[in-house]
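Input: a single structure, listed below in structure tokens.
A single protein chain has been omitted from the complex, and every remaining protein chain is retained in its original position.
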Amino acid sequence: MPEREDIEQLDQLGSEKTSYTFEYDPSLLETFENTHPYRDYFVKFNCPEFTTLCPKTGQPDFGTLYISYIPDEKMVESKSLKLYLFSFRNHGGFHEDSINTIVNDLVHLMNPRYLEIWGKFTPRGGISIDPFVNYGRAGSKYEQLAENRLFQHDLYPEPIDNR
Amino acid sequence: MPEREDIEQLDQLGSEKTSYTFEYDPSLLETFENTHPYRDYFVKFNCPEFTTLCPKTGQPDFGTLYISYIPDEKMVESKSLKLYLFSFRNHGGFHEDSINTIVNDLVHLMNPRYLEIWGKFTPRGGISIDPFVNYGRAGSKYEQLAENRLFQHDLYPEPIDNR
Amino acid sequence: MPEREDIEQLDQLGSEKTSYTFEYDPSLLETFENTHPYRDYFVKFNCPEFTTLCPKTGQPDFGTLYISYIPDEKMVESKSLKLYLFSFRNHGGFHEDSINTIVNDLVHLMNPRYLEIWGKFTPRGGISIDPFVNYGRAGSKYEQLAENRLFQHDLYPEPIDNR
Amino acid sequence: MPEREDIEQLDQLGSEKTSYTFEYDPSLLETFENTHPYRDYFVKFNCPEFTTLCPKTGQPDFGTLYISYIPDEKMVESKSLKLYLFSFRNHGGFHEDSINTIVNDLVHLMNPRYLEIWGKFTPRGGISIDPFVNYGRAGSKYEQLAENRLFQHDLYPEPIDNR
Amino acid sequence: MPEREDIEQLDQLGSEKTSYTFEYDPSLLETFENTHPYRDYFVKFNCPEFTTLCPKTGQPDFGTLYISYIPDEKMVESKSLKLYLFSFRNHGGFHEDSINTIVNDLVHLMNPRYLEIWGKFTPRGGISIDPFVNYGRAGSKYEQLAENRLFQHDLYPEPIDNR
Amino acid sequence: MPEREDIEQLDQLGSEKTSYTFEYDPSLLETFENTHPYRDYFVKFNCPEFTTLCPKTGQPDFGTLYISYIPDEKMVESKSLKLYLFSFRNHGGFHEDSINTIVNDLVHLMNPRYLEIWGKFTPRGGISIDPFVNYGRAGSKYEQLAENRLFQHDLYPEPIDNR
Amino acid sequence: MPEREDIEQLDQLGSEKTSYTFEYDPSLLETFENTHPYRDYFVKFNCPEFTTLCPKTGQPDFGTLYISYIPDEKMVESKSLKLYLFSFRNHGGFHEDSINTIVNDLVHLMNPRYLEIWGKFTPRGGISIDPFVNYGRAGSKYEQLAENRLFQHDLYPEPIDNR
Amino acid sequence: MPEREDIEQLDQLGSEKTSYTFEYDPSLLETFENTHPYRDYFVKFNCPEFTTLCPKTGQPDFGTLYISYIPDEKMVESKSLKLYLFSFRNHGGFHEDSINTIVNDLVHLMNPRYLEIWGKFTPRGGISIDPFVNYGRAGSKYEQLAENRLFQHDLYPEPIDNR
Amino acid sequence: MPEREDIEQLDQLGSEKTSYTFEYDPSLLETFENTHPYRDYFVKFNCPEFTTLCPKTGQPDFGTLYISYIPDEKMVESKSLKLYLFSFRNHGGFHEDSINTIVNDLVHLMNPRYLEIWGKFTPRGGISIDPFVNYGRAGSKYEQLAENRLFQHDLYPEPIDNR
Partner (left out) sequence: MPEREDIEQLDQLGSEKTSYTFEYDPSLLETFENTHPYRDYFVKFNCPEFTTLCPKTGQPDFGTLYISYIPDEKMVESKSLKLYLFSFRNHGGFHEDSINTIVNDLVHLMNPRYLEIWGKFTPRGGISIDPFVNYGRAGSKYEQLAENRLFQHDLYPEPIDNR
């Protein structure tokens, strides 16, 4: 189980007073140490409260992000992840671009073995957009894992009727 | 993140006045540049508001299209996709043919690495028809991807009772 | 059970060749005789394939209509109802107005004891609109029925998340 | 609990060899004695395997019947009800007429205090039809019950999308 | 909150060694004192593991019982209820009769202000049977409550397709 | 059906360039004329993209609003409603207060016969809050309607497990 | 909208350091002022993370509470409600008793016009228990409201199969 | 898109007067030309209105068929498929045998590259039977495809409780 | 299609008088000839009415069995399967052991190419147990099939909340 010091290092979890930033800020992300690096395992974050602005019209967009990864030495702290995702609130970005950006930021932060994000957004004009982006560490078996998972992605699209 | 100019090039998104064409018109489709061509990733469009006419009886048909692709240099702009799908509204076509035509048009437009469409229509005479068509760029690994995904297609048909 | 002649009087059911009109035409509606006028009973039509055009933008709109009524002497024939609903296909109308119009047309056609329509449309700009309109024959107990049903309407809105 | 003789009087339940009639035959219906006539209570039959023929086109139709009643002295035996419903298999009838006929036959058979049937059929031409017919013994409080239940009927139509 | 002695009086809850009877035995039922008799409130037991034998064929039948009541001075102890329901396991009884019997036994046991049971059984021959029986103390307002609840019973039959 | 002029009066629907305000601004609301004032009927807006800030912590909150009303002379235009709801985006307010405020603003805007809003928010600390607020025009039968609907509100809470 | 001071009075919301008590402690409950006392409206708390111990066996029990009320002058603060519900964690109590106790504590705290709680617990021995308790201020119309809502309670038990 | 003549060749679609055969008749099946033979793609027919008779007892059986195939030169016309499936209505056959027979008939008709049928029937005696049969053209890669799909079949049986 | 004689050989199907055994008896199982042995195909039995006794406490247990197999020469007759499963009714056995026993009995009976059973039981003490056991004929490709299917088993556990 985690050492007491390790818990103490987390700034955000249980912190007294949090202030929220609504402009894109990847510096909000924090990590803690993986205490089980001797095995591969998955951690998933379900994030149904993601919102951005359309970069052209300025209109708010809404989506759910499913973030899944195999950690190496570092893990992203969940409260800091929340703050980071909040920082997209008044930021303009296309859905495909936002998801790619978050993948890049989390890879830079944690250097994970593997990471993937599936974004599922609400429709505009009767059509909704769902990007899926993943990453596997270059030169490792996880690089092949990324291609395999991408190539098996979403053979069963969920039923959507905009209601 | 996308350059400002790139956003400006999109005719349809946020445009002032849109007129709608209800006869098949693939020239309505527009593209924008993929800002993350360095990786393979999927984009899916959920399109539950697709309608055509039966080519023999003239009766309206209704379906949902699930369009998924791995972009290369170009991506289809979602508002132009909406207009293109609207252009089938008073156009006659069998379900199997419409889906094949849309695949061909989107492949011609974007030259994607991979693309697939699953159409799910409402029943006539107690039977509904669901075509699934895909494409992988010839001579690339995506050609094999297309066969693999087709050959794994729909091992779990969704329950249908026409209600 | 219905007499043979009564069945013969229906033009549309099983007719050889149907042509479809996509401009609003209430003259498409036909009736047949209620063979059980000695009792009050309900008939409901589930109509998930209703589409119109937005009167201002011309953009296609999509909805499901639930039409329920207590017949008196006449009943609306279901195939003619289908053709009548198809006639809204290229016609412009706000949702609230379309539903009121259909109520008025069916009341004029059948002179039913009671009739109600609930329309449920797909969202535009993240918001969907669901009108509910009903009618009870003036001066009868069905007039009070209409008010009672309206006043009990939709105490449990169905969950909507635009997906 | 029921006497042994009462059980013995049922022809159909557990009978050795059943033959099936596929033309409308109300004489198939059998009753047994209600052993709890001192109280009002409901019995419901869920019947999802009902099929008839369209009286004009001859095409098979399919529906689910929900039959509910408050017995008086007699109760309908469920196996005989099954055989009776099977007898509509090759019989032509409109949905509204079939449900009214079944109500009339069951009322004639059992003389129940109250009885209701809700039929829910699969769509033809994109529209499905759901009749609801009920009966309360004339001159009793059940007559008012029938009107009350009819007048509260189906304030929440179930979602239907023909899939 | 309940006194310690009251808890001690319950034989079955947490008892060391339970033996199970599979022939109908209402003496298995036990009560404990209602510590909140100053108000009317409901307690519901969801019992999805009820099974009996068909009295004519001997074939096992299966159902779910929903038992709801307003207690007066006594409440039925849930473990003793479980044992009582188990006692129907190898006992023959028609569905309508079993539910009436359980209502009678629980009324005799607890003398509740109000009690109701809805049984929902699995189909035989494509038809399933769901009895609903209730009771209100004679001469009290609960007698009227029983009629009111019966007369409002099941206006929305749950969808059943035998799968 | 609505006159052409009436449609022209709507500023927001189909307007060329919309700018979005994220601070509470009831002046964004616009109306159009009810063309069917001769009858009572309901219009419901499903609004699953509502977000505010917690007034104490500043943390984003998310909810779905179900807005239902019986119009009198004026109706709220749906695009202006969207903009008004967007104006809560960076505004601080408790859930109970936001819903009461929106009720007050819409009543002031339209002077409807009846109006109600049910807000359903996502949990904080494992508990979610769902306010329901309604209004009936004072001194009319709609005042009694409001009490009746409130007093029948939510007898069947939807199942919530925070997933 | 609420005054700034009113927000400041809340101890728990956004407080720096919370300590959790796992023995029943009604003093944890806090109130804030209802800023809309001029109208009746409902507030519901969905609480799916409720757990206690069985008073006889000591085994953990789990349930979901649905708490709904019409406030008068005071409203219960949601974070303090969370802490209060946590205080049942290592406390022994039968389900019926816990719900009655919480009703009593909240009535004592807020003096609401009306309040109700529906508890839904997981099964032990194949049977689950769901108490429903409500309260209306004595001598007011809310006293009658409480009886009316109790007497209409749960006419449609949710399907339960213990999976 | 299909040539006009090809559409004209279809006898059944939109034909004036259809007569229905209720004894097994594979000659009812018709084909039309595949206009996209240059690629492999799937077409699925959802057929929830399939009924036969038990060959021993004569009792009606009911099922849903999911028919999926990769066409070669010919495709089965959907109205003729409907008539062919209707022809099982008064025909006796075990479920496993009916599905194998339909596979054989469709293979003989179309000479498809690949074809599969999953039948899902309603229960008799508490047990339901779901056969899955497939075919791949001998000596082609589709023969291996058939084995692969069979060997991956139904790793996740749908939940069944006979209700 | 099956020969008449083959149908006549089945003892149980449609037999006049069935007696039920509630102690484990594998001799109840009967077979009939597979008329399509030239191909591999799957047959699944959905069996939601399985019940046994706990071997230590004697308490009834309840589960659903999903039995799937690829027949060789013989197939298990479904009514005899029902009687065999009934024979566990008053028999004591742990869940893991019952499923292994049934697999062994069916393999011994039919000598199938492949067979698997997934049992899903209701919870005791808040935990439910779901065994999955399969078999492939030794020395054939079906032996490898068994390992492959086991090793891919249940990557997506169904959501369970004991309600």
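So that you can tell them apart, the chains are marked A, B, C, D, E, F, G, H and I in the order they are listed, and the count of residues begins at 1 in each.
As a working rule, contacts are C-beta pairs under 8 Å (C-beta built on N, C-alpha and C of every residue); 3 or more make two chains touch, one makes a residue touch a chain.
Just so you know, these numbers come straight off a predicted model, no measurement behind them.
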Subject >> Absent-chain contact - pick from I:49, I:77 or I:130 >> reply: I:130
Subject >> Given A:75, A:103 or A:129, the one touching the chain that is not displayed >> reply: A:75
**OP:** Tell me where the left-out chain touches chain A, residue by residue.
**Re:** 1-2, 7, 10, 13-14, 35-36, 39-49, 64, 66, 68, 70, 75, 78-79, 81-82, 85, 118, 145, 148-149, 152-154, 156, 158
Subject >> Hidden partner interface residues of chain F, rising order >> reply: 59, 62, 120, 122-126, 128, 160-163
Original post:
Please identify, in ascending order, the residues of chain I that touch the omitted chain?
Top reply: 54-57, 93-94, 96-97, 99-101, 123-135, 147, 150-157, 159-162
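Everything below uses one rule, namely that only the chains that are shown with their structure count from here on.
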**OP:** Same or different, please, for the chain C to chain F contact, judged on whether over half of the interface numbers appear on both copies.
**Re:** different
Original post:
Given a C-alpha superposition of chain A onto chain E, how large is the rotation in degrees, taken in steps of 5?
Top reply: 180
Original post:
Compared with chain F, which chain's mean CA position is the farthest off?
Top reply: I
Subject >> Cα-centroid distance, chain D relative to chain F, in whole angstrom >> reply: 44
**OP:** Please list all residues of chain G that touch 2 or more other chains.
**Re:** 14, 123-126, 128, 152-154, 156, 158, 160-162
